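The complex is shown incomplete by one protein chain, all other protein chains being positioned as in the whole.
In this document, chain identifiers A, B and C correspond to the written order of the chains, with residue numbering beginning at 1 in each.
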């Protein structure tokens, strides 16, 4: 019973982290120059939050180039973004990802 | 088993909604004039998202007044914000809230 | 001389408003259902800020529909957004707009 509650909490916390990541960072100015720095800061912002034991963020360079404006940068879009987070509440660990679903045209977040 | 998975998904989805809400709207210019409109748009943004059956947002008028700048408005802060969301995945329904925890100095999100 | 300074300040203030609008609201969940409400709240957030005498926001319904996800809403993107602001500092009034420039692939902001 307690384990079940802990697992539900871990799922809830994982959702918070991905929802937060997307809505905090979408729109950020990004180019080939600062893309790595942007990934690292996004990972650090997830890692700071309670219960997070692992975080990974990748911005798709091909899509980044494709969206590039005449000014040599663009605004971060859901289509470019991949993120992964592992949350641990006591013994219960859950992993969740955010990835663009081309068919649904949606930044799909899921427990895996 | 399937019910358990559905419940975990519902918890995950509830987390997404509250994490998204906070990080999308913190910083928005708000005053006594547009505070109701801001609450309604925040509720509508939660309601649009998958599995949400109910959403409620309240901005604390006292704290809003207390934070008021010389220019008659302020930026929305975590301290002022209360939110509630109900998520339903098939038969499984979960309710989660976001409220400022004065002791923890933190916009605490929890399953209730 | 003083008029020149006032004009420069008005230009500066107009820039603040459009930069703020874009980066606060990009990513907000939007659909045909709440698009008018979103436009109104965006206008109200500009109007609250110092020196603003007029604000207008329009979200392109065609582009909104085109970006629609399987879940019946999408995240607000620069491509969909048109905004106008009038700023007045004493006698000096400037008008600025934000509109998507298809050729530059950029949400161009300009004094007009």
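Definition applied: a residue touches a chain if its C-beta (ideal position, glycine included) is under 8 Å from a C-beta of that chain, and two chains touch if they have at least 3 such contacts.
Note that this is a predicted model, so its numbers are computed, not measured.
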- request: Give me the visible chains that the unshown chain touches, in label order.
  value: A, B, C
Task: Have a look at C:7, C:40 or C:56 and name the one touching the chain we're not showing.
output: C:7
Task: Please pick, from C:57, C:86 or C:109, the residue that touches the omitted chain in the full complex.
output: C:109
Query: For chain A, which residues touch the unseen chain?
result: 20, 24, 27-31, 33-34, 37-38, 40-41, 44-50, 71-73
Message: Give me the chain B residues in contact with the hidden chain, please.
response: 22-23, 26-27, 67-71, 74-75, 77-78, 103-107
Field: Residue ranges of chain C at the interface with the undisplayed chain
entry: 4, 7-9, 11-24, 94, 96, 109-111
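The rule is simple: only the chains that are shown with their structure count from here on.
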Message: Roughly how far is chain A from chain C, centre to centre by C-alpha average, rounded to an integer in Å?
response: 27
Message: Measuring centre to centre with CA averages, how many angstrom lie between chain B and chain C?
response: 25
Query: What parts of chain C, by residue number, touch at least two of the other chains?
result: 27, 71
